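All protein chains of the complex are present and in place, except for one that has been dropped.
Which chain is which? They are A, B, C, D and E, in the order written, and residues in each are numbered from 1.
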Amino acid sequence: MSHAFYIYFSYGISAVIVLALIAWVWLDGRARQAELKALEAAGIRRRSAAGVSGASE
Amino acid sequence: MNLALSKFSELANPTRFLALSGRILPWLAGLTSLLFVVGLYMSFTTEGDYQQGDTVRIMYVHVPAAWLAMMCYSVMAISAIGTLVWRHPLADVSHKAAAPLGAAFTLISLITGSLWGKPMWGTWWVWDARLTSVFVLFLMYLGLIALNRAMDDASKAARLSAVLILVGFVNIPIIKFSVEWWNTLHQPASVIRMDGPTIDPEFLWPLLVMAIAFTFLFFTLHLMAMRNEIWRRRIATQRRMAARMAGQEVSP
Amino acid sequence: MRLVAENLAAKRGEDLIFVNVSFQLAAGEAMVLTGRNGSGKSTLLRVVAGLLRPERGRVEAVFRDGRESRPAREVSHYLGHRNAMKQELTVIENLAFWQAYLGDFEGGEGRSIAAAADAVGLGGITHLPFGYLSAGQQRRFAMAKLLVAHRPVWILDEPTAALDASADQMFAGLVHEHLANGGIAIAATHQPLGLKDAKTLVMKGFEYRETGEMA
Amino acid sequence: MRLVAENLAAKRGEDLIFVNVSFQLAAGEAMVLTGRNGSGKSTLLRVVAGLLRPERGRVEAVFRDGRESRPAREVSHYLGHRNAMKQELTVIENLAFWQAYLGDFEGGEGRSIAAAADAVGLGGITHLPFGYLSAGQQRRFAMAKLLVAHRPVWILDEPTAALDASADQMFAGLVHEHLANGGIAIAATHQPLGLKDAKTLVMKGFEYRETGEMA
Amino acid sequence: MIALFLRDLKLSVRAGGGALIGVLFFMTVVAVIPFGVGPDLNLLSRIGPAIVWIGALLAALLGLDRLFQAERDDGSLDLILMQETPLVLTVFVKCLAHWVATSLPLVIASPLLGLFMNMNEVAIGAVMLTLLVGSPAITFIGAAGAAVAVALPRGGLLVSILVLPLAIPVLIFGVSASYAAVEDPAPFLPPFLFLIAITLFFAVIGPLAAALALRSSSD
Partner (left out) sequence: MIALFLRDLKLSVRAGGGALIGVLFFMTVVAVIPFGVGPDLNLLSRIGPAIVWIGALLAALLGLDRLFQAERDDGSLDLILMQETPLVLTVFVKCLAHWVATSLPLVIASPLLGLFMNMNEVAIGAVMLTLLVGSPAITFIGAAGAAVAVALPRGGLLVSILVLPLAIPVLIFGVSASYAAVEDPAPFLPPFLFLIAITLFFAVIGPLAAALALRSSSD
């Protein structure tokens, strides 16, 4: 193959960028879900606040 | 009100979106991988071009990435209209999530382009209209990311970047038609043109498969990034809410 | 003319600040907003002034028994925390600009700049650059701005902060005159404004319930 | 420690604003400045804070019965009309910066940021950007700034503008505590501050007599 | 509207120093380039129009980010947003005032710079004409960036980043029209007309986008 370097390099670098992108999106999602879980564990839930603001508590 | 519209807005409500996208995602991811396997196989088994040598194989990455870079911006522009006209939160999320993806695809097309340029034109980079307008697109993506970073009021940031996205859309036709308006080193369009593709079918098939694979990759990542963004906003809201409630207990 | 607000709800950032605020003011009526710090007075005023889009509800100026209506912002003066005057220009230049730029709303006429300056008790110093004035003087001239162009509705956010006792009275006099001419006034304040027969709306702050999908 | 001002006179632009102002404040004493708008209260405070050079006279902090003296500005906190906080930074970041930058004056220690925020009644929202707060909340945190670094003298220009009733009380409490610890306070105000036993200085404004050669 | 125009003009003359800093910066750019290309007068006169255009473009950025921020900081923006007069019109007038205060001096100074760059009369005239026609486009598009910057406490660099890519077409056609006037084969009119078209286009799009951004950032 002529110019094998250029070909493999461009495939390689594209793969690196795409994989980095996938990893970033994936890890970001994992982190967000973990945070949501932590909040849930702390007792802060999306719709529960309505009850809290009432007379009791 | 219009039934179709209300159906649409129901589907576009973030909770339902999360549920639905959660179900679709595995399939989408699987399909993307499959397409990539086929596409990569095809792009390494086709015969080379006499004129360009084997470097034509770079095309199978370069061209889909370039298309995606432009398509991503178009998706963002449509979302921007959604933000400004319907003020739909999903639209906000959509164009915010798409910007880094667009930047990545643009980067791929820039890098593979210059890797192709070195053997073909003898230089990594020339300031011709096509190349520069793609570079400008890259800068615009980065500028939008920076803008989103610089503001912490999410919906305000969304509206402002929507305005910019729409104004910046002028760049897309410039990229597309730059080869025709200014005669440059770069290849003129041979696939997407009025009178049908002029490219050799030998190259057309792997190119098309790779293009579809890239497109699916984009949509998969976009869905995932949108989900992340929705979660991020929920977390922020809940944190603030918790803090506010704590603040109210302290101050009478 | 009436000013009608129905079921207003507003967000700041991503948080709801108040919901279901409704009121009606007829010509000659005034309303005073009170409530503790951070309860949403300024937010409500900015919604009425059209500077903040309400989450729900609407606020309008209704004419001729409801046969015509216009956005409240177009019939209103807004006096916020900041005076909207340029430090580098003299008082006269500032007021002349706003007079020309704002223009009179139909059915009334603004005073001349000299008359407005006299009305706020500072006739003699209109030739000074605005930046050279004391806090209270600046606030007084910001009020003079309300006089140089006619608007039936005045929206005032803590108008008397930084004013001395005599200026408080002067201010109450101006508002009364405005009401007597068929005007409407809404003011947020922590101090008694000396307005007789004003309605009062006490802002409580909203208990931060989730309501929207994403909020 | 005593704060001594002798024969102060100050100009604004080319006009004399006041002449022959003298006062002395010992540890634990407070003084309230009143007077109509433009009478020179803020000017006097800025002279005391060293931000405006007096035309005549001097103002100093005297230690150990006059054996040592320092410019008043170095021993003072100044709370002007503007809050000296950055909108973009959170409350904590703002306060932490001032705490570190100002440092404690010898003979005292500032409170922690959390304690200061609690003292102004807003312990829960210190993580918000300063720009997100209501006018009153911003003013309260500007007061918290007085607490995070120790200074024996507080110079306050209309401190309670924009504060609600409960915050007024909170503020009076803070000043009393400061005085009880041997501090000194000077405040310009149009509203009663609720300070007991405070001296009062009524600014009259200067009658624009010709004095200098040009003036 | 005339009141607004006059006020803005007065402000920038009195406080900004817009005109002078622009011209000075412009001259600085022009003074430095010869160091790069060396004292080759021919080359200088060849790249002259481009340098003058680039200098003008960069100089236009200098005051732009404060166009609306100053109005926001003192509360004037609130009153402007409330009026019945279309916001687009207000923005348009502010752009005009800004252009007169900062870009017009550049246009007027450009012949001088042309002389520095050893350009001939035709080239100087062409550059001045294209600048006159093209520079408003930069202001208009800059207004959109400035409106976005209102939400940012310190817009400075970010505004330029957002604005510059959009200003590139203006530069391209401005420069190519100037060259066309000097070099024979290329016709002057087509790029010049294109420049006019771009200016008209941005005169509509810029204020529209700016108005949109201002409305959506108010709070």
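Observations on the model:
By our rule, contacts are C-beta pairs under 8 Å (C-beta built on N, C-alpha and C of every residue); 3 or more make two chains touch, one makes a residue touch a chain.
This is a predicted model, so every value here is computed, not measured.
Contact with the undisplayed chain is limited, among D:R2, D:R58 or D:K86, to D:K86. Of the options E:I51, E:L67, E:A109 or E:A123, the residue whose C-beta touches the omitted chain is E:I51.
When you scan D:A26, D:A100 or D:A115 for touch with the missing chain, the hit is D:A100.
Touching the omitted chain from chain E are residues 14-18, 20-21, 24-25, 28-29, 31-33, 35-38, 43, 47, 50-51, 53-54, 57-58, 61-62, 65, 73, 149, 152-158, 160-161, 164-165, 167-168, 171-172, 175.
Mapped onto chain B, contacts with the missing chain fall at residues 123, 125-128, 132, 135-136, 139, 142-143, 146-147, 150.
Interface with the hidden chain, as seen from chain D, comprises residues 12, 46, 49-52, 73-74, 76, 78, 80-89, 93, 96-102.
The working rule: only the chains that are shown with their structure count from here on.
Most remote chain with respect to chain B, judged by CA-atom centres, is D. To overlay chain C on chain D by their CA atoms, one rotates by 180 degrees, a value rounded to a multiple of 5. A count of C-beta contacts for the chain pairs B-C and C-E puts C-E on top.
Averaged C-alpha coordinates give centres for chain C and chain E that are 37 Å from one another. One finds 18 Å separating the Cα centroids of chain A and chain B. Touching of two or more other chains is recorded for residues 166 of chain D.
Counting only residues that touch two or more partner chains, chain A has 46, 49.
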